[in-house]
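Every protein chain except one is present and positioned as in the full complex.
We call the chains A and B, going by the order they appear; numbering starts again at 1 in every chain.
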Amino acid sequence: MALFIEQLVNGLTVGAVYSLVALGYTMVYGVMRMINFAHGDFFMIGSYLGFTLVSSALLGGAIPLWAALIVVVVLSMAGVALLGVIVERAAYRPLRRSSRLTAVVSAIGVSIFLQNAVMLIWGPRYRAYPPWSVPSITWQVGGIYINFMQVLILAVSFGLMVALYLFVQRTTVGAAIRATAIDHDTARLMGIDVDQIIRLIFLIGPALGAAAGVLLGLYYRQIHFTVGWTYGLKAFTAAIMGGIGNIPGAMVGGLLLGILEMLGAGYISSAWKDVFVFLILILLLMFRPTGLLGERIAEKV
Amino acid sequence: MAGRVERANSASRLGTPLPLVGSYLSKWGLPVIIGIGIIFPHVAGNYWIDVAVFWGIYVLLGLSLNIIVGEVGLFNMGHSAFFAIGAYTTAILSERFGVSLWLLLPLSGLAAGVAGYILAKPIIHLRGDYLLIVTIGLNEIIRITLLNNPLGLTGGPNGIIMLDQFRIFGHAIERPMDFYYLVWAFVAITVFVLIRIQRSRIGRCWNYVREDEIAAQAMGIDTRWAKLIAFTLGAAIAGATGTVFAAKLVVISPESFTFMESVILFCIVILGGMGSIPGVILGSAGMMVLPELLRNFAQFRMLFFGLALVLMMIFRPQGLWPSRRWTTILREGEGE
Partner (left out) sequence: MRAEEQVLLKLNKLTKNFGGLKAVDVFDLDVASGSITSLIGPNGAGKTTVFNLITGIYRPEAGSIEFDGRELIGRQPHQVAKAGIARTFQTLRLFENLTCFENVLSGQHCRTCSGIISSVLGTSAQRREEAEVRGEAERCLKLVDMWDFRDELARNLPYGYRRRLEIARALATQPHLLVLDEPAGGLNEKESADLMELIQGIRDSGITIFLIEHDMQVVMGISDWVAVMDNGRKISEGTPYDVQHDARVIEAYLGTDDDDDFYSKASAGEEWEGEGRT
């Protein structure tokens, strides 16, 4: 039982990170019907930016640790959000009217470009967050251990997800996003600046991805320029599991994926955990072809 | 009987000659290209011959994926799984049981084809992006399985060393030049077969499914069957290519069959022009030969490569050599 709860906590922690990244996939898909293959790389760049900031003099003791962490996360988010907007403008906007496959290949091109740019800037080897970047506090709660980073990840990701949900559901801009997701042309007729909305999506999505990147870097401490693909793939899987295009779906899908993965690692074996995860995905889609919370889309005949 | 229709703008293009590239290729281009192809290994160094061998292997893989992605429009981004099944079937049967490679060629194709059929059957109804992630998942499942060395068959991360070679009248195919001719002979055969299929009832029904599935059904096409045939055939050709690959590489390990490989194959099809055979050949050249040409820029080459993909999609989204066979077919039809 202790193993179960421990793996559940581990799963929630990783799952929260997946959820944050999955949101970026699902929002872009919802508004543009496009799989942004480069999204995993935004996440990866977030963790590298965080690494640079953490390693810099910032944490030398001039300001308290908690303030420094906030500064690191916010700055990384801002940097990657800027990058997201640039990528959208340069590589995706010219393709908005062309076929979806073209956009997918363009996104793959962006992804290869970003990965190699990171490799050239930060080097091809693993980089490690310095050990002093987070306090090594561990609590014991009813027989299981929970460390500071797990609490931080859960707190930050749930905070961001609730904020995003409220933003999309309760504000006028959020309504505009939802309208754009349904139909670009009608949204335009209603006076919504669709370009502006897409730009906003490419601000929010990469920013969330960057936050996840910093959190994961702090958690595992080791980062590499290829993690964008590994985690991007998992997050994309999570978005599909939840029903792509659906914001709560991405959150649920991410948590579910994290938990499944950690239970698989705990009870089956860590070498087979990904096989387990993908089998579940395939079974799920066989019975619910549009994911857990995805709408059943019957084509209009 | 039929009502009269005004022909205000008769848009018929029947009178216009074939586009220049096409006519040159049919008259002079093809013999010249074949001639260059035959002479090439006698003038080029081994390094470039090897590049051409791998180019050929990617052409075969690209052609096999083109059936699935280009002709039917199914988003398969896990194609290297079938390539892996073929290569491992070859390596295991050759090393354990000493089966000849000529026999393993169809056998690996069969193994991958059967696997393709069984794996695709329950998921073939999924819509675009859902199919995409499922095929990626299949690719990962197969790669991880190979990595985990089930029953000690696959050799884990180190893979399998396969020493046997193709033999023609006792002459082992070992030198890069031999491989060059072998691989491109396979390419020629595959292209011939695929052109025949493209111009047949089956090839046409694949395109109908790609264009509009519901309309295709209304015309009496069993779209599920059409998709499954394409998936099976594509997987089988990839599997047979696995045999050639195993013979060339000697060491077969899971790292040759990653998700990244599948992504590259996918890009080859789109880059070349969906459903276009010459497009696949050019697209593979773009993916395989271009990075070699950029070797002088060593570390920057993949950076350029990513950039080139984006620029291609922006400025030439229809691909390097878009499919244009439909008009040609018709002209042939009239000639008969």
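Observations on the structure shown:
What we mean here is this: contacts are C-beta pairs under 8 Å (C-beta built on N, C-alpha and C of every residue); 3 or more make two chains touch, one makes a residue touch a chain.
On a predicted model such as this, the values are computed, not experimentally measured, just so you know.
Between the chain not shown and the residues B:Arg96, B:Arg175, B:Arg196 or B:Arg316, the one that touches is B:Arg196. Which of B:Thr89, B:Thr223, B:Thr243 or B:Ser284 touches the hidden chain is settled by the complete complex: it is B:Thr223. Among B:Ile39, B:Ala188, B:Ala215 or B:Val251, the one in contact with the hidden chain is B:Ala215. Touching residues on subunit B toward the chain that is not drawn are 1-7, 9-14, 193, 196-197, 199-205, 207-208, 211-212, 214-223, 229, 233, 326-327, 330, 333, 336.
As a working rule, only the chains that are shown with their structure count from here on.
Each chain gets a centre from the mean of its Cα atoms; for subunit A and subunit B, those two points are 33 Å apart.
Put simply, subunit B touches subunit A in their complex at residues 69, 75, 122-123, 125-130, 132-134, 136-138, 140-141, 144-145, 147-148, 214, 259-260, 263, 266-267, 270-271, 274, 299-300, 302-303, 305-310, 312-314, 317. Residues 29, 35, 90-91, 94-95, 98-106, 108-117, 119-120, 229, 233, 236-237, 240, 244, 271-272, 274-275, 278-279, 281-282, 285-286, 289-291, 297, 299, 301 of subunit A are the ones that touch subunit B when the two sit in their complex.
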